[in-house]
Each structure stands twice: as structure tokens, then as C-alpha cells.
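What you see is the complex with one protein chain gone and the rest in place.
Each chain gets a letter, A and B, in the order it is written, and its residues are counted from 1.
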Amino acid sequence: MYPRIFTLLLLFAAMPLQAAQLTLSVGDISAPSFAARGVTLSLPLDGSAELRLDELSVAGRHWRKVRVHCAGFVLSTARLECRQAKLNAAPDLPFDFSYDFGTQRLALELSAGKDERWRVDGDFHDAGWRVNVQLRNAQARRLATLLPPEQPLPTQGLLNGMLQIRGDQDGLRRVQGAVQAAELAFSDAAGLHAADKLAGSVQFDAVRSRSRWDWHGALDWQRGELFWQPLYLKGAHSLTAAGSWDGGQLQVAQAELNRLGVGRVELSALWDTAKNSLLACDLHGSDLQLAPLFADYLKPFLVDSVLGAATLSGRGDADWQYRDGTTQALNLTLRDASLEDGQRRFALRGVNGTIPWRAAAATQAAVSFDSGALWGVPLGSSQLQLAMHGLEFSTPTATLPVVDGSLTVHDFSLQRGDGGWRWNFSGQLAPVSMPALSRALGWPEMSGALSGTIPQVSYDGREMRVGGALLFRVFDGTVVMTKLALADPFGPTPLLTGNLDMRELDLGQLTRTFAFGSMEGRIDVSVQDMALVNWQPVQFEAKVASSPGSYRKRISQKAVQNISALGGAGAAAAIQRSYLSFLQDFGYNRIGLSCVLRNGVCAMDGVSRKNGGYVIVEGGGIPAITVMGYNRAVGWNELLERLKRVLQDNTQVVIQ
Amino acid sequence: MKRWIGMLLGVLALSFSAATFAAADIEINTPGVTALKQSLRARFQDLRPYMDSGAVGLTADGLLTVRDASSVPLAARQALNGLIAAQNGDRNALYKEIARANGHPEWEGEIRSIFAQRWIQRARPGWWVQSGGGWVQK
Partner (left out) sequence: MNKTWLVLPLAGALLSACVTINIYFPAAAAEKAADKIIDEVWQSQQGAAKPGDKPAADAQKEETK
């Protein structure tokens, strides 16, 4: 309010006092951060007055065609008075204004409605001048015209309180205020910085000595909601702070922020008001509730990251030191914390530990967790020692219990590069029992155990690669995976590429696992040039063939039917009608089936070609059976449908 | 004379490539595109009221953005931000995946601009779209 009053004051002071004419043209008035053009004052003989300004600029804000009408106007050598004045921009807000030339006292009172009142008293008599502003049920929305339009503007709410400004010839000396707000609402044009039904109070006191201001204040935000993109916060925050300002740097010597349900944070900071940047900050919080802290203050900034759907709980201490534009030190202590991904990709429970991170020094973090999961695979209790040096993290060796086995990680290192975070490690998987693992992953229960060596695994910020060959043992055979790469692992469409070679898998175990109908023997499976998008195959060259060597080779009636069913419904029916349906199982010589998948079509072949078709099961022994395929191009989705039907039907048989 | 032959060769090469590839198809029946389509469609159900009300508008670069959130309750604005971020993530992935599935990752930008035009072209009456730096209601 202060500049406004001052302008009025200037305006009237500039007027020739002996004015007796009906219309007075003052012309232009200008002062620092104030200008008025085309100023005229009309004085009809009924005791009223009308002041017109073609243009008015105050502190960078501009108004055109400003008109003030005084119902009662008195001007004497001692006093100027304007009663029941109305501003054309705010006709619902009549005000009274008076200025005493002798005592240099100013009074301005705006009132509207039942009990809304804005009162300004100014006393400029002494060198130490003062202005008091009192608000009673003041409508906050009236301030909107005074504020820059690009800022969030008040739209609703009542203000009560006072503002006291003192000064001398050198300018301001002290500013004090205590304002309570109720039902306060504000918003910017796009609605990205807005608040509703705010209730609370602000108190502040700032005193100048020479060019330095010392200030302290308190903010108590009791109720209401605030959206400050991307943060959404509710009341129950309070802040007390004290510091100084030298015109260029704002120092917060000591501040204390309390949030109900989270805890208390103490901080000190140095802010460059000219450059609008944080120069230094120290923040300390003890025994904070991590769940609301993470959900309300951190997660909104992480929506695009892996943690975007995560929840954090437990308690923790944090110490943050910020200097020269970067974080210099961060101490974190976690107590019984849990991190859970909303999409069930990862979880860590019962996390305890201390992480004393330094930007420019080597330190050691010790973290333990009770349990966890990665893509549904349960991880057991572990203790990790992590060497940290700036944005480089490493551990020479660590053991993670995986289901009932364990993964030993060697030479894990994680660092921040140009393309984001990179990491790599090698490892060893001690036997994980397949029944337990398949149960955990919701797969059909497989027998055997998974174990093997994991050569170099690395992630470059975009793609996860396995160097060398990944070797496992399942179904009593060996599995070798080479050139494995997973691009965009946490994105919406992960792309997995690589080659897969399986040798001497036990067909008995395999067919029992997938309820396909019993077969005996051993097979080799090779999948080359494989690409899976979103875990669905888009291309590969796959081949299933009997392993070389001599072993018992039997195929059951059910399995024959199922293989035939993959070629279409007709073939299976043909077998059932023939005498073959009375036999339980058959001998075979070789089994072989290949599929080259491109563009959703599988080009199929068998062990050999015969009569315009291809042989899938080549008969041998007694009784022998040969299964032929004739369809060389089968839609991949159609093939999957058939396979699903076969497996489903068989499952039903098993249940019966 | 030789210059003419050179130009002729150039034109020939041009017309040849145009003739060869004009009939080319864009493959969109891949698991990646299908997964993204489903995800986009599911989230569109949540976003649609905001598009209808004008809170959310379509940008000139094939994405969505908050245009005027004033009509959205404060408590829902953060969720709306999240929805838009997720939808934009999927849209970006879709442009990338179509380019990849067709064996030309470098087409991503062109595919994005085609989509940007088509989203705007096919926007329903009442929706807001970015045009020449400003907002226009369809």
C-alpha cells in the first residue's frame, strides 16, 4: 500500500494551493518509480472533486484512465480531505483520505461490506517517519491489481493483522508485520502454482543498520493445500527463521522447519538475491519419517525415473551440505527402511545403515537389508560394504542370498558418466533350486537347480550387456547364453537380444514341467539372433533337435497328439481315429523342429523333408511313429495360441 | 554434355529410390507397438476428462501438456502431472519403437512429426491443440 499513498501525496502536494478554478490541469508528475500523465482535477461547486489521470505507473505497473471521485472534498492551507472517495477501478471500495499539512499526518481508510477495513496511518512530521497499516477482514483479492500479473495472484481469502514501516531521511529503517490469513486462495494463469483454503499466520521483523538488514520471522501454515508444480502439500508446516540481508546476499543463519508427521529439519543457507541462486546450504534432520518425506517432497521430482512408482518407509537422519553449486557432503542414516516399487520390479525391506557420502573424499558405506526382491525373485538378508568416492561406488565382493541359493558379486562398480549411471559386475550363482525359483516367478514348477558363472555384466545408462557366455544348468543339461543385451530395461518396451544354446536337456523333466505329454530322451535347443520386445519374441532362428548319443527314446500318445495339434486340429483327430490310439507310447529315432521368426511369421522345418512336408518325429523301434508337418509358414501368434491350448487342455487332464 | 549425364544420373537415382520405396509399408504390428498402444489407450481413459475440459492440450511436438489446470482440484493436479509424464513417456517410446521396428532408428524424428500432425488433425471437437505457438480449440 505504501507506494500508492505516497503517490497520492505527491500528487496533492504538487497542486497549486490557491486553486479556485473548476478544472485544474497539473500535466505530468514523475518521481523515481512513479509517473502520472495527464493529471486533471475537477472541482464542481457541490463540494465534491474528481481527479483524473490518463496514465499512472507505479513500480513498473501501469494503469490507464484512473479516476478518483471524492463525494466530499475539503482543501485548506491546513488540511486536505477526501471523503467517500471512489476509484473507478474499484467502485465497491469507498475510502476516506486526509492529510494534514501542519502535522504531516496522513490517514487513508478503505472499507467495504460489513466489516472489511484497510487503514493506513502515516506520520511524516519527524525525520523518523512511520506508516502503519491495519487490516481487518481485508479481502486478499484486492491485492491482485497491485501484483505483477505473471505471478500467482490472490483470488480469495481474508487477511487480518498489521504492518508497521519506519524510516528516516536515508529510507526504510524497520519493517514489522503480523498477518493472519484465512481461506486464502491464489493461482497463476496456468494453475500450476496455486493454493486453496490456506489458513495460517506470518510474523516478521526486519531492522536496518547502515546497509545491512537483520531479520527474523515465523510462518505457521495450519490448514489448506498448496500445489507448486510438481509439489502438492497440505498444511501443518511451520517455519521459524532468522538471518540478514546486505542487499546482495540473503543469509538464513538459522531456520527450523517442522512438518507434522515428518519431523523437524534445521537449516542455514546463503542465497544470492541478484543471481537468484543458492550459494550455500546446510540441512540437518533427525529421526525423520521417510514415508511422507519421500512421497511429498522427493517423489514428485522422480516421476520419470525408476523410483517414480516407489514408496519408502521407515525412519532416517539426513545431513546435507551444499557449497559452490554442488552437494559437498550427504550423510544418510536409515533405520528399518523399506523401498517398494509400485510395479513390483524391485523391493528392499528392513534396510539399516549409514551412508557418509563426500563429493571429494573416499568413504565407506555399510548397508544391510533383511529381504528384498528383483523382478519377483526373492533376495535374502545381506550386508553390503560400499566404497564411495564422489560419484564412484564399488564393492570388491558381496553375497546376496537368492531364493535358496546365492549370488556372489565380484568387482561391482557404479559410476555416473555422460550418459547417466553406469555399472558392471561379474558373479557366480550357487545352486538355486528350480522348483522354488519357478514358484517365486509364477512359472510352471521346474525341477533341477540353476547354477552357473556370470561373466562381465555391464550397463551403460541405456543398455545392459552380458560379456562372454552366461552358463547355467537346468533340466539336467547346460544352457549357454551369449551376446545377451537388454536395452531400456526399466522403460515401457525393454528390448532383449542374444543367442541361446541348450544342450542335452532331459525331455522327461521338460515335458513333465510343461504338462506337454511325456517324452523320453534328450534334446538340444538353439535360438540364434533372438530379439524380444517387451518380453515378446519378434525375431529368432530356433531349432530343437535330438541330442547326439544313445539313450532311451520314447514318445507318449499324448505328446504325439500335442505335436500334431501344433500343426492344426486335423492331424490329431486322424491319429485318434486310427489303431494308434490304443498304444501308450512309441519309439522314435530323431525329433527336430525349427522356426525362423520374422515379421510375425514362423518359417518351419523339421529333421528332414519328405513327400512335400517335413518330418518332426522320425519313427524308430517298435512300435514306431512318424509325425509330419506340412505347413511351412505359420503365424507366430497362431502358433502360440495352439501351444497355449495344448498346455491348457493337458493341465485340465492333470487336475482330473 | 557430361554434366547433363551426371544430372540425369542424379535424377535417375532419385526417381529410382522414390519408385522403390514409395510403396514401402510401415510395420506397426510388433509386440512393442502393441504393448505401448494398450498402455496409451488405458491411460487415455483417465486423461480424457482433462482433454475434454481443456486442462490438457496437445503440443506441436506430438506430446501432451497442462494448458490450464484451474478447473482441476488442487489435489488432483499432481496426479495429472504424473499421468501426462507417463503418457508422454509412452508416446516417445512409441515413436522410437516404430522407427526401430522398421529398421530405421533415425526415422524417430520424422515419425514424431507425422504423429504430431495426426494427433492434432484428429483431435476431437473441444480439445485444445498448439498451433503456431498459441492454443487453438478444435
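Keep this in mind: a residue touches a chain if its C-beta (ideal position, glycine included) is under 8 Å from a C-beta of that chain, and two chains touch if they have at least 3 such contacts.
These numbers come from a predicted model, not from an experiment.
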| item | value |
| --- | --- |
| Of B:Ala35, B:Val66, B:Ala93 or B:Ile111, the one touching the omitted chain in the full complex | B:Ile111 |
| Where the missing chain touches chain B, by residue | 2-3, 5-7, 9-11, 13-14, 17-18, 21-26, 28, 33, 37, 40-41, 44, 94, 98, 104, 107, 110-111, 114-115, 117-119, 122, 124 |
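Keep in mind that, in the parts below, only the chains that are shown with their structure count from here on.
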| item | value |
| --- | --- |
| Centroid spacing, where centroids are CA-atom means, of chain A and chain B in whole angstrom | 24 |
| Contacting residues of chain B [partner chain A, same complex] | 27, 29-32, 35-36, 39, 55, 66-72, 74-75, 77-78, 81-82, 85-86, 89-90, 93, 97, 100-101 |
| Touching residues on chain A, where the partner in the complex is chain B | 187, 189-192, 194-196, 225-227, 229-232, 300, 303-304, 308, 488, 491-493, 495, 532-538, 599-600 |
